[in-house]
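A single protein chain has been omitted; all remaining protein chains appear in their positions.
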Amino acid sequence: MPASAASALPIEVRGVSKSYGPVTALDRVDLDVRSGEFITLLGPSGSGKTTLLLVLAGFIRPDAGSIRFGDEEMVRTPPHRRNVGMVFQNYALFPHMNVFGNIAYPLRLRGVAAAETARRVGWALELVQLAGFEGRRVDQLSGGQRQRVALARAIVFEPRVLLMDEPLSALDKKLRERMQIEIRHLHGALGMTTVYVTHDQREALTLSDRVAVIHEGRIVQVDAPERLYERPGTRFVADFVGESTFLPVRREGGGLTLHGRPLLLDGGPPAGDGPFFLMVRPEKLAVVPPGDADGMNCLDGTVKERVYQGESVLLYVTLADGTELAVRSPSRRETLAAVPEPGGRIRLGLHPADTVVVPEDRS
Amino acid sequence: MSGPGASPVAPNADALARDAARERRRLLGLSIPALVLVGLLLVLPVGWLFYLSVVEKDAYSLVHYERLVQEPAYVTILWNTVEVSVLVTLICVLLGYPLAYLLAQLPPRAANLGLIVVILPFWTALLVRTYAWLVLLQRRGLVNTLLVNLGLIADPIPLVHNMTGTVIGMTHILLPFLILPLYASMRAIDPDYVRAAASLGASPVRAFWQVFLPLSLPGLVAGLLLVFVLCLGFYVTPALLGGGKTYLVAMKIEQNVNTYFAWGASSSLAVVLLVSVGLIFVGLHRVLAIQRLFGVR
Partner (left out) sequence: MAASAPVPVSHVRRLWLYVWCGLVALFLVLPVLVVIPMSFSDTVYLEFPPRRWSLRNYRTFFGSVEWRDATWVSLRAAVLTTAAATVLGTAAAYGLAVTRWRWSRALQLLLVAPQMVPAILVAIGLFYVYARLELVNTMLGLVLAHTLLALPFVVVTVTAGLASFDMTQEMVARSLGASRVRAVLTVTLPQIRYSVISAALFAFITSLDEVVVALFLSGGENATLTRRMFSALRDQIDPTIAAISTLLIVISVGLVGLVQLLGRTRPAARSG
């Protein structure tokens, strides 16, 4: 009954470009999505992620490019023949039909018999945990329920590709987190290739098998969430995914120096000319007792401000050259004890394995 | 990864461009029947009128236009038309502005009810309203009877089949055309402006003159230009209430066609009327995007 991983389709995007007058929305985009994969297009507004999704759906015709679902070239196929399921940000449920009518719509279009339609609608509703909601009218549903009906409608005809455009942005935080889990489970159960668009990097990291970061119409990096977070490829990705401060480093001799001192790195320095930056994530810094600096990259500074945030403590530290850093420590007794008061001197350590240097973005 | 050298140059570009053009043609094609209708029944005939106005006895000539400025009868007609139009427009502003103002101050529900007073005559057939005035203004009609009974006059006065009747009738018919756009634009004025003036020390009268009135001017100008334009081309009401004594441009056009078959004479008048109306609409466009007036976005 449900689409097994075997029948999900891989997606191949080649050379897709789209311009609106002088504005380039997509610039020769290439992307490979594995069959059954959950991939998220992540980027700031205006980056082109929704445009790419709509190109995949067939609603935006690119100026050039190729889109293949499996073996079939799709770029010239009209949207209603692409057999993709789509979920929009504003749910777009048909208000003049009830829940059953909405979900049955794609089945009726495909000429499915009434009995079979009813069975499948029931199956879809169960999948989204809304069993028994067939008779409800759209205006009787809450936001979360509407989104689930929209999901049910998008999967009831077992599409081999599912596209989702920021479906959870209209929901409040708690509901959003719950729905994220449900979407993960749904993907696990059905196994269809899913392309998800969001600007919320936390959501992207939570849901995806891989994340494709888009910036100004180009895909900048495609990686699994952990690798994307720990090893971003450029400063933009490092800045967009998670928080960081960037400290300029220089190439000297065979290695890199920070504030004149050599930088200890796992693996060699990155290729290219630079400029390079040390990506400093707040949670990677440790408070080091004075004197003990072996094997760590150290930064000396003065504590400017200390903010208690419940599960963690945030420290603002001013370095010798005036740069301000954020340091985050979990609220455990040992770590809290090691933190000096504002005004006090502090030494921060960064383990070589956590030392990541990123180049400026390629233009 | 995207970037130069990673993919072949622009695959499918030509085919996609052709698809886009085909889709656009198909969608615009939906509007073709309507556009053809307007083209054949409006643009073509009007173009023909332009042509007729410069032709006399199979030769190009400006004699029809010369007649308009030389023959006193025509000059009088043109002058009359402008006079009546200005008069009616002014009366409409005097009557309509206060009503629009009052309605714009009411809460939306009450205002909608109040607007019935404007909408009811607006949607009543032109002929019916003209007829109503024909009856009301006659010698034994309601208005004269009332005036005599109130002792304001001794004998019934001629209120119809003359300029007076025409002006009264036209005012009644065109008043909604002033009130409705004016009301809409007044509604859009943020009350905070007047409140700010009041908090700065302006009396209600000053706040009105110095803040509200200027803000309502675009809507007012739009409404009165619309009324003026409609006055210029008005036919039915002057024909029925004017009693043959008031000749306006529209009536002369009709007379030239139906009585004299003088197409050259009537088409030149028609062109003058059309160009005047067109120029006013263009001027109006600077004040208020004209398509908004007619509801187009």
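Each chain carries a letter (A and B) given by its place in the written order, and its residues are counted from 1.
Going forward, a residue touches a chain if its C-beta (ideal position, glycine included) is under 8 Å from a C-beta of that chain, and two chains touch if they have at least 3 such contacts.
This structure is a prediction, so every number in the text was calculated from the model and none was measured.
K.L.:
Of the residues listed, B:L30, B:A59 or B:A154, which one is in contact with the missing chain?
P.N.:
Of the listed residues, the one touching the omitted chain is B:L30.
K.L.:
From the list B:V9, B:V69 or B:V128, which touches the chain that is not on show?
P.N.:
That would be B:V128, which touches the missing chain.
K.L.:
Please identify, in ascending order, the residues of subunit A that touch the omitted chain?
P.N.:
57-59, 78-86, 88, 90-96, 105-106, 109-110, 138-139, 141, 143, 146-147, 150, 153-154, 157, 163
K.L.:
Mind listing the subunit B residues that contact the chain we can't see here?
P.N.:
24, 27-31, 33-35, 37-38, 41-42, 44-46, 48-49, 52, 95-96, 98-99, 101-102, 104-105, 107, 117-121, 123-136, 138, 140, 142, 172, 175-176, 187-195, 198, 204, 207, 229-230, 232-236, 239-240, 250, 253-254, 257-258, 263, 266-267, 270, 273-274, 277, 281, 290-291, 294-297
Basically, only the chains that are shown with their structure count from here on.
K.L.:
Just how far, in Å, is the C-alpha centre of subunit B from the one of subunit A?
P.N.:
About 57 Å, centre to centre.
K.L.:
Which of the residues in subunit B come into contact with subunit A in the complex?
P.N.:
Result: residues 1-4, 6-13, 15-17, 19-20, 23 of subunit B touch subunit A.
K.L.:
State the interface residues of subunit A toward subunit B in the complex, per the touch definition above.
P.N.:
Spelled out, the residues of subunit A in touch with subunit B are 14-15, 17, 27-30, 61-66, 75-76, 218-219, 222, 362.
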